[in-house]
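So, subunit A:
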Amino acid sequence: MERLIFYILALTIILFSVMTVTSRNILRAAIYLLFVLLATAGIYFLLNYNFLAAVQLTVYSGGVVVLIVFAVLLTAKIDHKLEPVNKVKSALTALLAIIGLGAILWAVFGYNFTGNGMAEGAYDVKAIGSSLLSYGQYGYVLPFEVISILLLAAMVGAIMIAKRYKND
Partner candidate 1 sequence: MKEPLDLTPLTQSIHDYLLSYLSPFWTTTVEWVIIGVLLIAFVALSVMGLVYIERKVAAFFQLRLGPNRVGKWGLLQTLADFLKLLMKEHITSKNADKFLFNLAPFIIVIASFLAIGAIPFALGLQAMDINIGLFYITAASSIGVLGILIGGWAGNNKYSLIGALRSGAQVVSYEISAVLSLLTIVVLSGSLQLSTIIESQSDGWWIFKGHLPVFIAFIMFLIAGTAETNRGPFDLAEAESELTAGFHTEYSGIKFAMFFLAEYVNLFIIAAVGATVFLGGWMPFHIGNWAAFNEVMNYIPPVIWFFFKVGFVIGLIMWFKWTFPRLRIDQLLVLEWKYLLPINLVNLIVVAFIAMMGWYF
Partner candidate 2 sequence: MNAITSYFKDIFHAIKTLLTGMRVTGYYFSHARKEIITQQYPENRDTLKMFDRFRGIVTLTHDENNEHACTGCSACEIACPNGTIEIISDREEDPETGKKKKIIDKFIYHYSMCTLCNLCIISCPTDAIKMDPSFEYATFDRKDLTMILNKPGSKIRKDVK
């Protein structure tokens, strides 16, 4: 059963990824991207990483794609199509993509994956929360704080940009 669902999800991801990059209509590309991200969330659910799946749904599907669509709505016209890329460029891109895929496959198959001894199953939010804020081993307090400062900076920047209108 799980295997069947995995194949369905994987197929969805591959199919819509290809459609995302080949679509000429930018809003359609964004919608195909949405399906890719939804299917990815599905894979997380399949792996029982419920929290990550919900984060994927909120941040990527509900946040990033909405922002992309929003930006497109504000800028593009309905009959707006991306220009087709010339053949040399597409060939070059295909070559690069194949090289990248090869590198990743080589790395994945070359690495000897070992279990980390953690129990399989659902991680509850409590564990994630405490490991985010712990400073022991497997603690993520430093990245957490760094990202917090980054977000703060972005927020201050946004306020400054928004404020400039008022002074005019």
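Simple rule for what comes next: a residue touches a chain if its C-beta (ideal position, glycine included) is under 8 Å from a C-beta of that chain, and two chains touch if they have at least 3 such contacts; residues count from 1.
With respect to how the candidates were assembled, all candidates are chains of the complex that A comes from, given by their letters.
Since the model is a prediction, treat every value here as computed from it, not as a measurement.
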Of 1 or 2, the one touching subunit A somewhere in this complex: 1
Complex interface listing, subunit A residues touching candidate 1: 1, 25, 27-28, 31, 34, 38, 50-51, 53-55, 57-58, 61-63, 65-66, 69-70, 72-74, 78-79, 122, 124-126
